[in-house]
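With one protein chain held back, the other chains of the complex are shown just where they sit.
Order as written gives the chain letters A, B, C, D and E; numbering starts at 1 within each chain.
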Amino acid sequence: MLDKYFEDVEVGSIAVSRGRTITEADIVMFSAFSGDWYPLHTDKEYAANTMFGQRIAHGMLVLSVGTGLVTMEPGVVLAFYGMDKLRFTNPTFIGDTIRVETEVLEKKDKDSFGVITVKQEIKNQRDQVCCTAILKVAVNKKGTF
Amino acid sequence: MLDKYFEDVEVGSIAVSRGRTITEADIVMFSAFSGDWYPLHTDKEYAANTMFGQRIAHGMLVLSVGTGLVTMEPGVVLAFYGMDKLRFTNPTFIGDTIRVETEVLEKKDKDSFGVITVKQEIKNQRDQVCCTAILKVAVNKKGTF
Amino acid sequence: MLDKYFEDVEVGSIAVSRGRTITEADIVMFSAFSGDWYPLHTDKEYAANTMFGQRIAHGMLVLSVGTGLVTMEPGVVLAFYGMDKLRFTNPTFIGDTIRVETEVLEKKDKDSFGVITVKQEIKNQRDQVCCTAILKVAVNKKGTF
Amino acid sequence: MLDKYFEDVEVGSIAVSRGRTITEADIVMFSAFSGDWYPLHTDKEYAANTMFGQRIAHGMLVLSVGTGLVTMEPGVVLAFYGMDKLRFTNPTFIGDTIRVETEVLEKKDKDSFGVITVKQEIKNQRDQVCCTAILKVAVNKKGTF
Amino acid sequence: MLDKYFEDVEVGSIAVSRGRTITEADIVMFSAFSGDWYPLHTDKEYAANTMFGQRIAHGMLVLSVGTGLVTMEPGVVLAFYGMDKLRFTNPTFIGDTIRVETEVLEKKDKDSFGVITVKQEIKNQRDQVCCTAILKVAVNKKGTF
Partner (left out) sequence: MLDKYFEDVEVGSIAVSRGRTITEADIVMFSAFSGDWYPLHTDKEYAANTMFGQRIAHGMLVLSVGTGLVTMEPGVVLAFYGMDKLRFTNPTFIGDTIRVETEVLEKKDKDSFGVITVKQEIKNQRDQVCCTAILKVAVNKKGTF
């Protein structure tokens, strides 16, 4: 979705990313990087007593890995405006494998560039949706970079 | 904000976090973790030719660091529902120092727990807002964890 | 303990930190960072033949994680003088969850600031003491930072 | 091998390094660092359907860890010229422990320094050869650094 | 090159990757991961007295980053056989930006799959070749994964 210049983006098209297994190491690394060591993610004993029964990945970890799974072509993406309706709908456990499905909802011509609106769903190997969001991204037109 | 049980959260209260300087190492580490090596973040030569004139931090990096800057008390946070109106309004450059300001907008009693709505602004040392969002978080009541 | 200005520190008070599970990833990351790849920590076959029967965490890993578990308030801590009687009394295995208990032993007024002496015990989920030490920390008085 | 000045290197001598267990965390960290997230290394579901039946370590991971296992003495190594006949002959699975065996094949005097040719074999705990290569390294003579 | 099934690979075709700036953080992270802390890479004072006059990136770092810069398509790559004539021809300094140029030299049909031989050059922003090698990779035919 983010690997095509504005002219080639088709509303309604869907792309599915490769998968990535979320490991215990990922949760430790993200806790470390972000500084968010909330015990639901990092304390086995604490997590066993929550409604999840075990440690779960941070929502932001899932979302951050999601951005890396989506193929982006150098020169295409101008800027990332933001997100709407970001919802975490299912937990991601250690050992789950996630992938990203993106669908183009809308494209708007802004003369020197374009803005595309994309629906993103992050799903696990059980086909459960873990995270869903609407993204707005400014993309270049051909020959403008 | 996320260090108080539901009963003690006050609508209108504001909290300011400590600061964290975003270094070149942070950008490399986040690119590595997320898998998002888009050259605007990781290629000095490419970035010099963009409207920013230099490498900038990933939006998700800023947001992820933001979650770690906010103090969370074990036992208080039940689950993180999601975000609305997430907007990236100013770039974060290497060497900028960011902090998080959170304001409680609303609290809703759900019997066995509560839901608080929070406005979050991530600001840099020049007091520019880099990122703004509305968060919904489920928090415990006293004595329920 | 390290989140209060000198005037508010009470001799005899005790604080217990949140917990953190020490994972295989933590041992790899600490070996990598420190450069200490001693095979007792990093070679499964070698460790199986030692008195511990398996890989154990580095003493310095446990101590370093301990410093991060203790809450420190910006503006409070001036400098960390050192440690005495640091002893490693039980091994930390992969999957153990550690917490820090700190007790204020003494406080000394040095006019423009204060020095507090603290006893620190790092315990695991079986309530065994893994590491114990006496720390001396210079802390600010109110209004001096 | 790389811890002796040119004069002391003996053709035919063999050195065996300590071992290092390759963990799931190592594979995640190397994927992150290198940017090579090929699903054979990082997607449990995908890897289960390949001829290996599970995730395997990257060839470059094994080779990179190999360079760190070999003892190098500061002042001895001048430059690393390159490699020939690098072959990956057996996969490295999560939990395997690898070591490096190096044999000096040849030494050439270049007046102000020397060049040694080394055969390197990386073996696992089952004594299978995972990787083999011929290296050429420029080493200092005594008193020249 | 490694994003096409065997049938679509064309001998003589050339691909150029995106770039990645090699930072001081990359050198620290690779030293940490590999365990290779040779002072030419990690000791500013030592490196100042070598023929390079400053710290340089590890050869294996450059090569590892190179593998991540090359686009690989899930399902296409079967196995990585090895390398020949790997040569490090110019140093990579902190702040250099490298890219990979790959040229298909040969393709061989092995019935159920194919083997392609590729020449790889890693170049910096001054168009100097830092590293060159010949790679052999087993790739799938269409419909066989």
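The definition used in the following text is that a residue touches a chain if its C-beta (ideal position, glycine included) is under 8 Å from a C-beta of that chain, and two chains touch if they have at least 3 such contacts.
Not measured: the values here are computed from a predicted model.
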Quick one: which of C:9, C:29, C:104 or C:139 touches the chain that's been left out? C:29
Full-complex contact with the absent chain, from A:32, A:100 or A:135: A:32
Using the document's contact rule, name the residues of chain B that touch the chain not shown here. 18-21, 23-26, 28-29, 68, 95, 97, 125
Interface with the unshown chain - residue positions in chain C: 20, 26, 29-30, 33-36, 38-40, 43, 46, 51, 58-61, 63-65, 67-69, 72, 74, 77-88
Contacts of chain A with the absent chain, listed as residue ranges: 31-33, 35, 37
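The definition used in the following text is that only the chains that are shown with their structure count from here on.
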Option reproducing the contacts of A-B, where over half of them reappear, out of D-E, C-D or A-D: D-E
Superposing the C-alpha atoms of chain A on chain E takes a rotation of how many degrees, nearest 5? 180
Chain of greatest Cα-centre distance to chain B: D
Distance from chain E to chain D - Cα centre to Cα centre, in angstrom: 16
Counting only residues that touch at least 2 other chains, which ones in chain C make the list? 18, 23-25, 28-29, 32, 37
